[in-house]
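One chain of protein is taken out of this complex; the other chains stay put.
Chain IDs A and B follow the sequence of writing; residue 1 opens each chain.
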Amino acid sequence: MAKVKLEHIKKIYPNGFEAVKDFSLDIEDEEFVIFVGPSGCGKTTTLRMIAGLEQLSEGELWIDEKRMNDVEPRDRDIAMVFQSYALYPHMSVYDNMAFALKLKHIDKKIIEEAVMHAADILNLKELLKRKPSQLSGGQRQRVAMGRAIVRNPKVFLMDEPLSNLDAKLRVQMRSEIYKLHQRLKATIIYVTHDQTEAMTLGTRIVVMDKGEIMQQDTPMNLYHRPQNCFVAGFIGSPQMNFIETLCMIDENQVYLMHQGQSFEVSSYLKEKLIKGNYHEKEVILGIRPEDLKIQAVSQNSIQGKIIIKELLGYETSVRMAFYEKEITAMVSSEEVIHMDHELKLYLDMNHVHLFDAQTKQAIAHAVDADLDVKGRNN
Amino acid sequence: MIQNKIKNGFIIAGLILLSVLYCYPIVLILINSFKIETAISTSTAFQLPTLETFAGFANYVQAIIANCFLTSLFYSLIITLTSVAAILLFTSMCAWFITRVASKWNKLLYYLFAFSMVVPFQMVMFTLSSTADALNLNNPFNIWIIYLGFGAGLAVFMFCGFMRSIPLEIEEASMMDGCTPLQTFFQIVFPILKPTMVSVGILEAMWIWNDYLLPTLVLDIKVYKTIPMLIQYFRGSYGRVEMGAMMASIILSILPIVLVYLIGQKHIIKGVTAGAVKG
Partner (left out) sequence: MEKALKKYTWVFIGPTLLAFIIGFILPFLQGLYLSMSQFTTVKNATFVGFSNFIRAIEDAEFLNSFQFTIAFAIAAVLLINVIAFIFALLLTRKLKGTNIFRTIFFMPNLIGGIVLGYIWQILINGVLALVSEPLLALNANAGYWGLILLTCWQQIGYMMIIYIAGLSNISEDILEAAMIDGAKGMQILWKVKIPMLMSSFTVCIFLTLTNAFKLYDQNLALTAGDPNKFTEMLALNITNTFYSRAGAQWKGIGQAKAVLFCILVVVIAMTQLRATRRKEVQS
C-alpha cells in the first residue's frame, strides 16, 4: 500500500479546455479518498491521470516517493475499477481475474491461490467459469473488483463503480466496498457524483467543481462546515436553502434583512459579522431543510404558501413560496400539511451558515459557537 | 384472417416459383454438363440428356485432366487464403491504430482508404501490373501484397466502424493490467474483433476468389491460371470451345462456393449485412 502525492496538477486539452486546474493533494497510506462533484468537474480526468491513462499537462505525480509522470500505466502497480467494469468479454471470470498475473508470468499455483482468495472474499466461486455476458450487473461489478484485488496493487482507483447498478444493489455493494476497505487496508481513490456514496465511504472527501478543489475534508466537516456556497449546496439532500440578505449592524445589534423580513443572529455569528465589517453588505444565509422547524415562534421565522409536498416516509419534504424564492423544509410526517395553505417555519439559528455574497466563501457556521464555548470535538 | 391466409398462400406460391426460376440457370448448366459434346448447342440447350447423349462424368474428367482444373483450384485457394489472412491481420492492426490515435495523418490515411474503395480498377490496372512485375509480386505466392494494398480500403473501413463501438475502457483496463500495446491488441482486441473478422473475411474472400481482371493482368497467364482465368481462357482461346468441359468447369467452380455457402450460410449473410451497414 502506498502514499499518493499530487502537486499542482493541470490538465489542458489540445482545444484549450482546462479540465483540471492546479490540483494538489496528499493521500496517506490506507486512506479512502473520494473525488466528488457534478459531471464535468474534472474528477474522472484526475483519476485517469493518476492511472496514467491521461498525460499530465503540468505538475507532478508521486506514488511512494517515485515520480510517475512518465511511467506507463502498466508499470505503476495500480488497479482500476471502471464504471462500465471493462471486463474482457472473451475471457471467463477466472481468466479475467488471472490476466494481470499471467502477464507477469507468475507461477500458476500462486495465480490460482490469489484468484481463489479474491473469489472467496467477493462470493464469486460459483461463477469462475462463466463469461461476462452470462453475469448480472452486480456480479460483473464484483468481478471487476476481484480483478483489482487479485493484483494486490499499491493503489485502487475506482471510477463510479456503482453507477450502473440499480438503487437497491448499489446500497448493498456500497457497504461491501466499505467492508473491503476495512479488510484490505488499502489506499483507495474513488470517483463518484453521488454524495451519499461519498459521505458513507470516504475517510476524506475532495469536492471538485470546474476543475478545482472546492474543499477537501472529512464527511462530518463537509456537512457541518462547508467552506463555500458550492460545497454547501452540493453536500446534503435536499439542497441547502440560500437566502440573500443585507447585513445591518447598528449599536452591536446585527440584523440580516430579506425583503423586509429580518433575522437575528446568534452572538457568535454577530461577532464574526462585525469583525468582518459586513455592515450594509450582502450576506447569504444558508439553512438546511432539516433545520427548518414548524414551531409557533414569531422571531426568525418565515411564512409562505405550500407549493409541493412529498411524503418520503419518516419525513415529508415541503416546498414553500417565500417571496420570489422557494424554500424546502424536511418535517416530520406526522405534521398535518395542506397544499396551498400558509405555513410558518422557524429557522434554527444555531445551525445556519453565513456566506459572503461576493466571494461565496463561508463567513461562519453557527455550530462552531458550541465548539468555541464547550471545546467539543477538538 | 382467412383472407390473410389466402394472401399468404399466394405469396408463398409466388416465392416458390421465383426460387425455381432463380435456381434454373445453374440447373441448366448442370444438365448440360452431363451431355456429350455434340448434344450441347444453343438450339438444344434446354433438352435433357437422353440415353444417346448422356455423357456421365466424362466432361468432368476432361475438365480436371485436360483443363488442369485442380491446378487452378490450388492457385485460387492459395491466393485467396494468403490474401485474406494478410488482410485480416494487418488491416485490423492498422484500423486499431487509426481509431485509437487521433492525428491528422491518421485522418488523412482513413480518407485515402475510403477513397480507394470508390476508385475503379481501370484507373490503376496498367501501372499496378508493371509495379507488380518490377517487385516480383507477379506470382500466386506474392500477389497477396497487392490484394492487401487494394483490399485494405474496405477492410480498414469496416474494422474502424466496429472498433468505434468497442468501449475504450476494456483496452485501458488491459493496459493497467500490464499489457504492452501489442499484447493489448493480440490478447484483447483481436479476440473481440472475431465477428467482424468473419464479415471482412467473407467479403474479401468473395472478391478475391472471383476476381478476374487483376490476376489476369498481374500473373503470367501461361503459367498461372486462377479459376475465373481458366474459364475465360478456354472460352476466349482460339479454336473450338469444348462446351462439355466448359459446362463441367463452371459447375466445378461453383461447387466449392455453394458448399461453403450452405455450411456457413448464417455467418455469410450476417457478415454481408454488417459490412454493408458499416460501410
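Things worth noting here:
Heads up, the rule we're going with is that contacts are C-beta pairs under 8 Å (C-beta built on N, C-alpha and C of every residue); 3 or more make two chains touch, one makes a residue touch a chain.
Everything quoted here is computed from the prediction, not taken from an experiment.
Contact with the chain not shown here comes from a single listed residue; of B:Ile36, B:Cys68 or B:Met93, that residue is B:Met93.
Per the touch definition above, the residue from B:Phe34, B:Phe69 or B:Tyr147 contacting the chain not shown is B:Tyr147.
In the full complex, chain B touches the omitted chain through residues 8, 11-12, 14-15, 18-19, 22-26, 28-29, 32, 42-43, 45-46, 86, 90-91, 93-94, 96-98, 100-102, 109, 112-113, 115-116, 118-128, 130-131, 135, 137, 145-150, 152-153, 156, 168, 171-172, 175, 180-182, 185, 206, 209-213, 227-228, 231-232, 235, 246-247, 250, 253-254, 257-258, 261-262, 265, 268-269, 272-273, 276-277, 279.
As a convention for this text, only the chains that are shown with their structure count from here on.
Here chain B touches chain A in the complex through residues 167, 169-170, 172-180, 183, 187-188, 191-192, 194, going by the rule given at the top. The residues of chain A lying in touch with chain B in their complex are 51-53, 72-74, 76, 78-80, 82-84, 86-90, 99-100, 103-104, 147, 151.
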